[in-house]
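Just one protein chain is left out here, and the rest sit where they should.
Order of writing sets the labels: A, B and C. Residues in every chain begin at 1.
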Amino acid sequence: MTTAVLSDKKMKTFEEIESAVRSYSRGWPTVFEKAKGYKMWDTDGNEYIDFFAGAGTLNYGHNDDTMQEKMIEYIKNDGIIHSLDMGTTPRKEFLERYKEVILEPRNLDYKIMFPGPTGTNTVESALKIARKVTGRDTVISFTNAFHGMTIGSLSVTGNSFKRHGAGVPLHHSVSMPFDDYVDGQSSIAYLERFLEDSGSGVALPAAIILETVQGEGGINAASMEWLKEIENICRRWDILLIVDDVQAGNGRTGTYFSFEPAGIKPDVVCLSKSIGGVGLPMAITLIKSEYDQWGPGEHNGTFRGNNLAFIAATEALNRWETDDFAKEIQEKADFLSDSVKEIINKYPELNGTARGRGLMQGIAIDKEGLASEICAEAFNRGLIVETSGPSDEVVKFLPPLVIDKDGLAKGLEILEESIKAATAK
Amino acid sequence: MTTAVLSDKKMKTFEEIESAVRSYSRGWPTVFEKAKGYKMWDTDGNEYIDFFAGAGTLNYGHNDDTMQEKMIEYIKNDGIIHSLDMGTTPRKEFLERYKEVILEPRNLDYKIMFPGPTGTNTVESALKIARKVTGRDTVISFTNAFHGMTIGSLSVTGNSFKRHGAGVPLHHSVSMPFDDYVDGQSSIAYLERFLEDSGSGVALPAAIILETVQGEGGINAASMEWLKEIENICRRWDILLIVDDVQAGNGRTGTYFSFEPAGIKPDVVCLSKSIGGVGLPMAITLIKSEYDQWGPGEHNGTFRGNNLAFIAATEALNRWETDDFAKEIQEKADFLSDSVKEIINKYPELNGTARGRGLMQGIAIDKEGLASEICAEAFNRGLIVETSGPSDEVVKFLPPLVIDKDGLAKGLEILEESIKAATAK
Amino acid sequence: MTTAVLSDKKMKTFEEIESAVRSYSRGWPTVFEKAKGYKMWDTDGNEYIDFFAGAGTLNYGHNDDTMQEKMIEYIKNDGIIHSLDMGTTPRKEFLERYKEVILEPRNLDYKIMFPGPTGTNTVESALKIARKVTGRDTVISFTNAFHGMTIGSLSVTGNSFKRHGAGVPLHHSVSMPFDDYVDGQSSIAYLERFLEDSGSGVALPAAIILETVQGEGGINAASMEWLKEIENICRRWDILLIVDDVQAGNGRTGTYFSFEPAGIKPDVVCLSKSIGGVGLPMAITLIKSEYDQWGPGEHNGTFRGNNLAFIAATEALNRWETDDFAKEIQEKADFLSDSVKEIINKYPELNGTARGRGLMQGIAIDKEGLASEICAEAFNRGLIVETSGPSDEVVKFLPPLVIDKDGLAKGLEILEESIKAATAK
Partner (left out) sequence: MTTAVLSDKKMKTFEEIESAVRSYSRGWPTVFEKAKGYKMWDTDGNEYIDFFAGAGTLNYGHNDDTMQEKMIEYIKNDGIIHSLDMGTTPRKEFLERYKEVILEPRNLDYKIMFPGPTGTNTVESALKIARKVTGRDTVISFTNAFHGMTIGSLSVTGNSFKRHGAGVPLHHSVSMPFDDYVDGQSSIAYLERFLEDSGSGVALPAAIILETVQGEGGINAASMEWLKEIENICRRWDILLIVDDVQAGNGRTGTYFSFEPAGIKPDVVCLSKSIGGVGLPMAITLIKSEYDQWGPGEHNGTFRGNNLAFIAATEALNRWETDDFAKEIQEKADFLSDSVKEIINKYPELNGTARGRGLMQGIAIDKEGLASEICAEAFNRGLIVETSGPSDEVVKFLPPLVIDKDGLAKGLEILEESIKAATAK
């Protein structure tokens, strides 16, 4: 095929110079050059609709105009770019605005920690503080959890390929069933039994860590009841509840925090990905004041002060001053979930199941390899969409939250064509 | 003191909203606003000379004009900001230029991995690949090593406060004496004995990881002979040699890689901090081709594609096309080390010892607390300089490599005044 | 009470010279001097019926006449007492007789390993060989399992007090629900789900280790169906099945091995306690020939050759030449379980539940502390009986298998009196 040959040539640099660990440039073998809103263009001038959004990093779309302006202005003024955790104007403004726009209206008393600019770093910091505060070492995580690739975060991650990559055994964690993991069995009953029985072999944990919607694990959305019961369990046994909202937070599920509809108040919240607004590396860890028992510098890192990211992050907060953005997301989410159901009904050969909530949805496809084939077909047709789940069995929809209905509709159209092509093989 | 009160007010936001883990904003209680070259300014208009350079992240100085232009141009053109490890124009250009300017002239056959944009992430990836390639789990690190704050990197870090912060025991690592750690005893003989004796209790390791100059550990510079002997040991026992050049690399010690004068060829090299040119988060792991045995995505991360950092990073490589920059650094390094010796002689009350090499130097001060007092006095006089070492006993000089001699001289003047003030107390 | 005072005086030596770790001499505060069959006598001449049998070590009763004769004869002839794993006459005879009487009639192809003379040692050896053979490190154990007190065995033990005593975190093990652990939920479905899902966070284990009747964990008897399903799981995923028959083996449940009625063939079987016949320390590990992949001396220990124990052990094997002994046990077991049911019905205030099978039975009592009080009353009345279970909630009956029905009846009579006394308080 001509495309393949061209693409091969185009990808030579990556194939020859970059490490074999590279992954996305394999499934999407092209060189991207520009992006705006929910669209991307490669060096050949091809246009793509983005149903991927940097794995949830570009909730506000590519290259938001105002963020661009603010960043350019900041650079022009010789604003501090790198500051570790020194006091800087952008850090100050971000802290104040985050408290004002996000924390206070939700009646949340969190201290804000800058743990290094990646998701795995906020998770590592959350695990550390939970262990310090409680003096315990075990952390309970859930089946198909994904929390990051450094050893601390990997230890609470479910995926066996990723765990095996650690090269060392992973400890101090116990994997429990997520929500309705085993058909017809209550995961809450299991968890309670293990905790209440002093002979269960499971120690009282420092923390329970969870994603309300498991992104990498297959777009598994926990029910609000389950989340409430987990919080109850944490309160009853004096366990810290950590919500890893790296992927599901920042509005992805329709509210700023993904756990808001459950009415729970986690003790620690991990945020990264879209927190930086424009896609620059940034992460924060929210810690209930009473548990903010760090010594100065006890967890640190060189890139805790990515000020350009703070500039865009502060701009992004404006979206949350009113409820409008949340409503908008919800409307698009409804449209998306209706479409997903339609597709599942229309293509019974998929044996499809709808997954997720908000603008974090997916179709689990019960035929080996088919989900990947659909994504490959989609790429050829100008739609960026990837799989998730332990066997890559879920086609995952994570469009920028700012996408309009036309964009959604167009993307879903391409998806249908791709399904037809893939199932026709 | 009036300053203190003002400063307190200024720092209110950080004190009230930010986590207690914050550290630099304690020692330097002000809000920075602008920076250029080797200078910084706070919101009160005070000017500071920067002998800290973002802990080695700003080797090319703050806000290099060309980097600023390139970044602004890229943003204006809607260049892709965030791309995970997708193919993008800036990634392509960085890969090609890095091979051309850095690897080929040094006859180095490395694959380039993007492991996530922080130092600890490149270290975690290096440890993983060494364990995968060898099938062994132990890694030998050295006393006073610092490699990062996530659990994998912490396990090879020496500092007990930081290790304890892990909240869990740290495994799969053995700490060996760095160079001349114990007076009059050979650390090489010690290491060899443990390796050759099958009853030593130390298993054949997957890797030996080291910094050629230990930055956080007290600016301890290994001798070139010691580095060569370590490489020999690695070759004899088939152990991978990992050089963590996160702080000492990118020209900090006078050559692009800190290990060049030793004539060694590490199997894996970790780079971060100044690799991004302007201070944006970025890291790469260099892996000898034969050891690049990753599966696709076996180590990943959301922020592997910080394209704005790639733009500045590629620009920074221009500095290395000729030897001029290296020579320039060396001259300034000589000036700095002469000055350090002078100061040590002039102020015998310091019981000072010179440490380090290149523009990574320090004075170890044998009086408890004095190094910290000197740094505090320096801040009040407009010099940004910090301590390092297990007991904060070293005043550390890490000016931007682009500083001119006037800047160096002015900074050292302030340092002397600060020494006088601190010792007069 | 006069008895208490006397007893205190009697126990002075233990209180003053022995470590605080001592336990049985607290609940049974007397000094035992003689024992025969199912009876014991203390230095005050009090007689006790033994429903404890050395926690399952004295299945053949105290001081069997023939064993005594054989041991005395052996000592008189200057037989080798201690031999590590050298060849000796008693080891040779034991090996040959064990094969002839136990293994061959049951069509079992096991190699016999002498791992050190205790239960925890056979378990440690079983875990090691399973890890060696499979190259995997995780072992699945079950809630309320008890496998021993050394670190390897503790890691697969459920009890939190005992685990905590390790002083270090316990690794490489995953605790799964035993049989009907959670009411109305299938532990098999749960286990299967974790094994089949590559995202479950539970690695493919080297082995599954279990007791068919959990002695210390509360006399929980697994159903034969459950055992079969566990064996199926092991076969399907190529996992080694280890049955820890230290307490339930040697006829305790009515057959020589406790797993015989399930028709399963474990890959490794751990035996200790009554294997030595007369109560001397001894243990063996049975390993399927194909898995006997040890290097010489890879697991060793000083007391692998307790020849006096071999003498008694070989004598004990005579009991198993015909089915008579098994039938006898079964009859007594039926009598015991009828009696247990009667007692439960007669004393509803116990909220009692019958537990166990064979001559390994118990009554779980749903009132905090009552089981312990009953045992204390029983001691005062001349019956040696102890509790088990995570909250010491089970009164456990482990009489010597050679007890006659009169002995059983008399013991149960004392038990009833003790129940009356304890519930009257």
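Details
In the analysis below, a contact is a pair of C-beta atoms (placed from the backbone, for glycine too) under 8 Å apart; a residue touches a chain by one contact, two chains touch by 3 or more.
Please read these numbers as outputs of a predicted model, since none were measured by experiment.
If you put the hidden chain back, the residue from C:Ile49, C:Met113, C:Met176 or C:Cys234 that touches it is C:Met113. The chain omitted from view is touched by exactly one of B:Lys12, B:Lys76, B:Arg106 or B:Arg163, namely B:Arg163. Check B:Leu127, B:Ala145, B:Ala248 or B:Ala326 against the missing chain and you find that the one touching it is B:Ala145.
The chain not shown here touches chain C at positions 10-11, 13-14, 17-26, 28-36, 40, 43, 54-55, 57-58, 62-63, 68, 71-72, 75-89, 91-92, 95-96, 98-99, 111-114, 116-121, 124-125, 127-128, 130-132, 137, 148-153, 155, 161-162, 165-168, 171-172, 206, 246, 272-273, 278-281, 285, 287, 292-303, 306, 308. Even with one chain removed from view, chain B keeps its contact list with that chain: residues 137-138, 141-145, 157-161, 163-164, 169, 171-175, 177, 181-183, 185-186, 189-190, 193-194, 197-204, 217-218, 389-391. In the full complex, the hidden chain is touched by chain A at residues 168-169.
By our rule, only the chains that are shown with their structure count from here on.
Looking at which two chains touch through the most C-beta pairs, you get A-B.
Distance between chain centres (mean CA atoms), chain B to chain C: 58 Å. Here the spacing of chain A and chain B, counted between their Cα centres, is 30 Å.
With centres set at the average Cα position, the gap from chain A to chain C is 50 Å.
The multi-chain contact residues of chain C, meaning those touching 2 or more other chains, are 169.
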